[in-house]
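Here is the structure we will look at.
All protein chains of the complex are present and in place, except for one that has been dropped.
Labels for the chains are A and B, by order of writing; each one numbers its residues from 1.
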Amino acid sequence: MRTLKKIAVFTGSLLFPAILLAGEYELSVDPVVIDTGDFTKIGVGYNGSSPGPTLRMKEGEIATIRVTNNLDVDTSIHWHGLIVPADQDGVPGISFDGIKPGETFTYTFPVRQSGTYWYHSHSGFQEPDGAYGSLVIEAEDREPFRYDREYVVQLADKHPDAGAQIMHNLKNSAEYYNRTEQTLGDFFSDIGENGFLATVKDRWDWGNMRMMKTDIEDVQGFTGLINGRGPDQNWTALFEPGERVRLRLINSSASTYFDFRIPGMKMTVVAADGNNIQPVVVDELRLAVAETYDVIVQPREDKAYTLFAESMGRTGYARGTLAPREGMTAAVPEMREPPLLTMADMGHGGMDHSNMSDTEMSGSDMDHSSMGHGSMDQSAMDAADPFYAPGSGLLPQAASGGKFLSYADLRAQQPRYDYREPEREIVLRLTGNMERYIWSINGVKFEDAEPLRLQYGERVRIRFINETMMAHPMHLHGMWSLLNVGAQGDNPVKHVISVNPNTEVAFDVEVDEPGEWAFHCHIFNHASAGMFLKVVVEGGEA
Amino acid sequence: MKPWHKIGSVVLTGWLLSSPVQAMSGGHFWGVSFEELEYRTGDEDLLAWNGDLYYGSDELTFRWQPSGEYVLEESQYASLQNNLVVQKPVSGFFDVKAGVRLDTPEGEDRNYVLFGVTGLAPQWIEMDANFYWSDNSKASADLDLEYEILLTNYWVLSAAMDVKVGFHEDLEIGQAKGLNATELGFRLSRDLLGRTLSPYVGVVNERLYGDRKDWAEAAGSEPSEWFAVIGARLMF
Partner (left out) sequence: MKAKGTSTYLAAGFFLALWSFTSVVSASPGHGDQQRESMGQPGQPEQVDRSIDIEMHDNYYGVENLDIQAGETIRFQVTNKGKLVHEFSVGTPDMHEGHQEMMQMMVEHGAIKGGQINQQAMQMDMGDGRSMQHDDPNSLLLEAGETGELIWTFNEPVKNLEFACNLPGHYQAGMMGNFHFQQ
């Protein structure tokens, strides 16, 4: 049916060229200088800067984007989260051959969605080197929320080392960038806290596994950016007190999850990954790599508010300001203590509970509603987020003590598809060897893996089982990922599914786009190291 | 904490920017590391090194592992060893290797075939064990163990022990049957420039055993020597 629509749009463009909206965009891919305030480096950008410009498209238009490669190596642009024909998806080796140095490549596709997205290179190490930008699509219809002004808030983890160098160093030593390892001092303070025997046993148990509790961020040493500006450069957005401000949060990091909050202000989350959700009022939310969330805030006072995004491992932060006037600032909080993984994250304990996110939640309506406040142990249930292993060290808590957004809170505002039971289930184990810095799916790296074959027109359920101790933001190109939160037709529509250590997460795919697609972990170095699959949709007219 | 890292990074920024390596392509990797590259001073002054240079993939690497000791006063290589091996993972944490060892110190040369196991043992003990068969049919082995204690995330105290064993006597090169020698080292290092350069100071004890010890004493050498060392660990 969606294909029919597409044909209709194309036919329309032939018959009524004057009526149809056309959007024309120009991007050049350039070597640029990136200044984070902490350091300056050479990188890759668009139209002379990193991040590139915000592309503003309109739902219903035919977008034409001319991309000129001014680098001396091949490049490409992937429109992250956009549903486009397979040959416009921008993944060299899968969608097309890439864009040669000096060449101008023209992307053309109908814009069939609205919301907050981004774009980035899918070649070499250009994305971590700065080749990313934001993409905003204005809705055809009125959106289910109101705002007086809007800002893109694009987060990134800019590292002083070049992307290829980071990969090189990780291959030589997986803990190359880990500067939060437990030290002798931690050993003694743990003895003070937990006693000698307990501490020795703890270190012994982890030492036997040769795993580190601090393997949360494998590329540390970055400066967090908001719209290309480091904490000291303080990107600032203006508001009039009482206005509703829509913040389009995008995590364009190469490897870093960010916990975002605005101290002193609640945020109403109205969209996830570009798709409207039933609004949720929160104090804080976690953005997995490559996710986008739209929040609406209503600062009523004539004062500045800090936009604060701490990395999940608390090794760096991005900071900006929301202020009534230029030059105003608010207090910048200290980062909280770095979390430590627990045995619950390791696959050794609690695997039998970790599939709760699905089995519990796909039950009847009352099952789900009772999870919040019902007869179960209230404090335990309040603390638990079914998308983390019970007892996980990564379980987030709002700095304010208030509400932290969970995947379990997400409900589609307007489902894109009628619900139907999936015809089959595909299990994908997320696997890896941290010591060797090898990442894989079902134990097989990309170059050795058979493509995953899907049939056009089917609905499949893909079940991830994360057997590693790191979180993986899994991104399927070309088709929506309907995250299973147990709400069936109201399951949120996403393009990145973050899978926490030692958990299972399932999502459904309506296989409605023919062609070949990439499917990978969006942590850049995990994808590079092999956590990447090619998906082939068989059938349908390509 | 940051300044060192940042300075190093700015210096190194861009050195691989136009790398031909494609992401998502499987790929080959290379690396250079020197666990020890140092000046030893005791009864005599030495330069000592122990390196590992590799190229390969996740499945197979080719390695050149040079090591040796150069006695400054005598301008002589007390030992000069080059291992050329292929190495292959066999488990999550261990690799096996096979290759040749070429010894060309002052005095007699020897060539060997070698088989070894290397990897990370439980409790974070790095180990490297090799069995050698020489071109004059003498067998020997060595075992290296290393353990690191993080005083902080930048200051590291490492303890290393090397053990050399002969299964046959090979008088020409001073190899006795049985336990020959141990080398025990404690080094305090500080990471600079990421982990590229980690200068250290430390102490090393070289000690001989059994026949090897008797031969040394007969020649007027000390069977146990302490050195103060200063050097740097390299990784890039």
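Please note the rule applied: a contact is a pair of C-beta atoms (placed from the backbone, for glycine too) under 8 Å apart; a residue touches a chain by one contact, two chains touch by 3 or more.
Just so it is clear, the structure is predicted and the values come from calculations on it, not from any experiment.
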- prompt: Of the residues listed, A:V270, A:A318, A:A344 or A:V537, which one is in contact with the missing chain?
  reply: A:V270
Message: Using the touch definition from the top, which of A:R56, A:R146, A:R336 or A:R424 touches the missing chain?
response: A:R146
- line: By the document's definition of touch, the residue of A:A164, A:L247, A:V280 or A:V537 touching the omitted chain is A:V280
Contact residue for the chain not shown (choose from A:I296, A:A309, A:M479 or A:V505): A:I296
Task: Could I get the residues of chain A that touch the absent chain, sorted low to high?
output: 142, 144-147, 244, 266, 268-270, 278-281, 296, 298, 365-366, 368-370, 372-374, 411, 413-414, 490
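The working rule: only the chains that are shown with their structure count from here on.
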Query: Cα centroid separation between chain A and chain B, in whole Å?
result: 42
Query: What residues of chain A sit close enough to touch chain B in their complex?
result: 38-43, 72-73, 93, 123-125, 129, 159-165, 167-169, 171-173, 176-185, 204, 207-208, 210, 221, 433, 435-436, 438, 445-447, 520, 524, 527-528, 530, 532
- prompt: Which chain B residues qualify as touching chain A in the complex?
  reply: 1-2, 5-6, 9-10, 12-27, 29-31, 33, 58, 89, 92-93, 120, 122-124, 149-154, 194-195, 235-236
